[in-house]
Structures are given as C-alpha cells and as structure tokens.
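Missing here: one protein chain of the complex. Every other protein chain is in place.
Labels for the chains are A and B, by order of writing; each one numbers its residues from 1.
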Amino acid sequence: MSSFGTLYVDSDSFFHRMEPSLKVLIFALWSIVVFMFLDLRINLILLGMGALFLFFSKIPARIIRNLFIVVILFNLTNAVFIYLITPDYGTTLTGKSTVLLYNLTLETVFYIVTLSLKYLSLLPMVIILIFTTHPSRFASSLSKLGVPYKWAYTFNIIFRYIPDIQHEFKTIANAQAARGLSIKKDERSLLKRIRNLFNITIPLINSALARIDKVTNAMDLRGFGKHQKRTWYSLTPMRKVDYAVAVLALTVFALFLYFRITTTEKFWYPF
Amino acid sequence: MLNFSTKTVVTISIGAALYGIIGLVGIPIGPNVQIRPAIVILTIFSAFFGPLVGLLSGFIGHMLTDVLAGWGVWWNWELSSGFFGFFVGLVFLFKGFDMKYGLFRPAHIVFMAVTGIIGFVLGYSFAGFTDVIIMDEAPRKILLQTVVITLTNSVVFIMFGLPVVLSFLMTNRKNSNLVIES
Partner (left out) sequence: MCRIVFQNFTFRYRNLKEPTLCDINLEIESGEKVLIAGQSGSGKSTLMHCINGLIPFAYDGEVSGRLFLGEMEPGKENLFRVSKVTGTILQDQDSQFIGLTVGEDVAFLLENEMTPLPEMKKKVLTCLKTVKMQDYINHSPYELSGGQRQRVSLAGVLSSQSEILLFDEPLANLDPASGKNIISLIDELHKDTGKTIIIVEHRIEDVLEKSIDRVVVLDQGRIVFNGKPCELLRSDTLKKAGLREPLYVEAIKYSNFELDEGHQLDNIRNCGDYDLKESVMNWFEEAEKPRENIRKDKILSLKNVSFAYPSGRQAIKDVSFDLHKGEIVSVLGNNGAGKSTLSNLITGILKPDSGTIILDGELINDWSVKAVGDKIGYVMQNPNNMTVKHMLKDEVTLGLRAGMSKPSKFKLFSWRKKADKKLETALEARFIETIKKCRLYGYRNWPLNSLSYGQKRRASIASVLAREPGVLILDEPTAGQDYSNYTEFMNFMRELSGLGIAIMLITHDMHLALEYTTRSIVISDGTIIADDTPANVFSQSDIVQKANLKETSLGKLADVIGIENKHGFIQHFIDFDRGKKH
C-alpha cells in the first residue's frame, strides 16, 4: 500500500495521465456493458481489450496477477456452489439438456464458464481506476463532473485518514495485548479473543469521534464551506486527448448497446 | 440535504474510513465464516449521526473494504451496508434519543433491533436480486446465500452491536454535572 493508504501505484502511463473523472465514466460504461450481456463472445472481447489496457497502464504484473487469482478463486467456489445447488440451471436457461456426467449438463457448464468470464471481465477497468488514480486528483476531478465539492472532498478525507486508522488499529491492538487483552492466537479462549476484538472497537470509535471534532474544527477554522465554490490545488485541466477518449468511449458503448438491442436472447448458447 | 455541513462531511468520511478498514478484520470461527466487528462500528455511527451518515458511511466504507481487500467494486453488495446503516440510524430521528448525552428509552433499542434487521433483509435482498438481474446469477444459489448472510450478520448485530450502543448510552448519561471530588 502506498503512503496515501490507497492502492495508487506511482508511475507514468496513458491511464495515469488520464483525467480521473473520465476513468470513472469509462468504468461506468464498461460495467453497464458487462451487465447487459451473458455472452461469452462479448466477455472475450472485453477481456482482450482489458488486457491491452492493463498492458498500457504499467501496473506491475504481480499486482494484477494477485487480483486475478482472488477473482478466479471466487469463481471456482461460486461454480461449485452453483453446481451443488442448481445443477439444472443451464437447462432452465436454454431449454436443452446434454448430460455429460451424472447430473452435470453441458448447458450448466457453459453457463458457469460464461458467468465466470463475466466476473473476470469486470476486473480490468476496476484495476485501472484504483491503481492509476492519485487520490488528490480524484476528488478534484469529481467536483469537475458536477459533484458538489463537499461531497467530493469526502474522498480526500477518507484517503487522508485510512493510514491513520490502520496504524491506530495496530497500536491499540498492541497496547491492549500488552495489558493481557490479546486478539491473536496466544489467547486460547476464542470467546475472550472475540470479546477483546470488540473491546478494541471502542477506543477506535472514541478516537474517531474525537477526530471528527478535531478535523471539523481544523477545517472550519481554515474556512471550509465558506463559499459556494472552491478551487482545487491539485486540479489538472481536461486535455484534448481526454475529450477524444470520451467521444471514443461513448461511441463504442453505443455499438454494444445497439448489438444488445438487436439480439433477443441474453444468454448466448451456440450448441 | 445537498449542502452538508463540514461536520457531516467529516463524519461520513471518517465513518467510511473506519468501517472500511475494520471490515478487513475478522476472527475466523469456522470454514469461510468470520466474526467481523465492522457491523458494530456502523451501528454506532448511525445511532450517533443518523440515517444519512449511516447510508453513506456504510456504502462508501464497504466499497473501501472490497477495494482494499483486492475484490474490486461490487456496488450492489456494498449498497446493502448502506441500507443497514440507513435503517439502523432511523432511531436518531426520535427526539428522546441522543447518543451524545445518553438519552434513550428501552423502546428505542427494540426499535433499533427491528430496523437493523429490516435493513439487512432489504439490503441483502436487493443485492441478491440485482445479482440475478445484472450478473445473471442462479437464483436459487443466491437465495441461499442471502439467507445465510442475513442471519449471521443479524446475530452479530444483536449480540455485539446493540450492547455496545447501550454501553455508550449509559456512560454518556453519566457524563454530566461533573465535579472534581476530593
């Protein structure tokens, strides 16, 4: 985790330079496209595009791999559950039934594969949004999208205090352990461990409550909310490229939309 | 409502950050089941500051947990935390209820218990429903999932969340007319 307590990876790429609000827009359009289809072909196209984007984003491969592993593991368990609970769901969707083994049908397998790819194809834009957006630029950019500045500033404060809270949690856990109230395995009674864990939430909440007052004071004293508008130190202007990308993104989205409207079946099953 | 006070902005943010971070912490008590204290945090914040703060802290905070844990963004499940925060925070609207000065009647706690569970039921139903609609998940699998998650979270909420709210109320009640005794 970076010193900003976010996952931002400092680097210089096309996506790092891109206006954050634009990234939010693309992310939203991308998600809608994923939601609209249950179509293996579309998901493969998206994953292909995503791979290309990720390549250009210069995010370390290690990070991307870890994220994919998490989602693949999720997909595997999900697949098992779907098979155990509704082994005939593929048949429900397609009306066909091609038995492979016992109660496992080709239709269900195909459904599970498509669904897994659907989950996977959400991933690339999420990764890009999270890892290439500097938190300071994020809030100011939101305000440019028309989000009221007080709402946008929420993200600044969140990013500012995440590391503090993480650090505080560790310190409190240690301070309490030093007084005999441990939340680790060295407290053998599970019940006590749970109780100690809930005990830790109390100082955390207390210090959060105190922090709310102090931060509010510090912000008020420096005139936050004084005017209807405010300027942003970390704001970067929209560039020509950004406009071009926006237009391109909207066009591609329109194509997908057109394709969805003209096809009747949501679930694509070729056999 | 669109024009928050500084305090509301700060409260939502710090609530979200806290809920988000604590969401990462849990003690495993069985395969794939964890006791997570985050619910307590959201309960307290909602009771202190009301439904709006509960809604936004819950939603943004949960999003943060998912992102930091490497899950990506699952807005429909994250919104379920917002539902819970909103409902459990409704108690704030009663005149006779005030966390800061420890004002409450037992009925308020019952009200919280009921609205909290309603919040879970609605929130997870919504999440499950949208998963079926937009992600094309298998409905029966999702139904089972939502029932289990609603039950476990309700238990943690009743067993740990409400008692902590009570303890805050009791102590803040004592926090008046203080004198230095000799």
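The working rule: a residue touches a chain if its C-beta (ideal position, glycine included) is under 8 Å from a C-beta of that chain, and two chains touch if they have at least 3 such contacts.
Just so it is clear, the model here is predicted, and its values are computed rather than measured.
Across A:A61, A:L101 or A:A178, the single residue that touches the chain missing here is A:A178. For chain A, the residues in touch with the chain missing from this view are 3-4, 135-136, 156-157, 159-160, 163-164, 168, 171-172, 174-182, 184, 186-187, 199-200, 202-203, 206-207, 210-211, 213-227, 229-235.
On the side of chain B, touch with the chain left out of the figure occurs at residues 101, 167-168, 171-172, 174-182.
Heads up, the rule we're going with is that only the chains that are shown with their structure count from here on.
A straight line joining the Cα centres of chain A and chain B is 20 Å long. Interface residues of chain B facing chain A in the complex, by the touch rule stated above, are 2-7, 9-18, 20-22, 25, 27, 29, 35, 37, 40-41, 44-45, 48, 56, 60, 64, 67-68, 70-73, 134-141, 144-145, 160, 164, 167-168. Residue ranges on chain A touching chain B, taken from their complex, read 1, 7, 35, 38, 66-67, 70-71, 81-82, 85-86, 89, 115, 118-119, 122-123, 126-127, 130, 148, 150-151, 153-158, 161-162, 165-166, 169, 183, 190, 193-194, 197-198, 200-202, 204-205, 208-209, 211-212, 215-216, 219-220, 224-225, 266-267.
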